[in-house]
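Excluded from the complex is one protein chain; the other protein chains are retained at their positions.
This part shows chain A:
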Amino acid sequence: MLKIKCPYCGDRDETEFSYGGEAHIERPDSPSEVSDEAWGAYLFGRPNKKGLMRERWFHVHGCRRWFNLLRDTSNHTIIGSYTALEKPSIAELKKESRKGGAK
């Protein structure tokens, strides 16, 4: 069981959340103009990284907001979380978590 910090509600059990895959995927501005390869990469291409990954999570049984989480997929260490409108650097998130106050 993971303890996940919602940027709004604070630490909650994993059971209150649902997973939304990799974060910060940008939809091409004009889908009709991109190549099939580029569109396919947008839809399906994910690095599935082993290590630090930015992911989307949904606090479905709490405040019902989507947010982002920086998690190490090899050992489940959660470095920090931030709202959907932000994109702090990994260094900032690490610094924040060392202070014991990952937001």
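The working rule: a contact is a pair of C-beta atoms (placed from the backbone, for glycine too) under 8 Å apart; a residue touches a chain by one contact, two chains touch by 3 or more; residues count from 1.
Following the convention adopted for this analysis, contacts and distances are computed from a predicted model.
**Q** Refer to UniProt and select, among "Carbon-monoxide dehydrogenase medium subunit", "Serine/threonine-protein kinase RsbT", "Oxidoreductase" or "Sarcosine oxidase subunit gamma", the name of the complex member that is left out.
**A** Going by UniProt, the chain not displayed is called "Sarcosine oxidase subunit gamma".
**Q** From the list A:Gly20, A:Gly62 or A:Pro88, which touches the chain that is not on show?
**A** A:Gly62
**Q** In the complete complex, the non-displayed chain touches which residues of chain A?
**A** 8-10, 12-13, 15-16, 61-65
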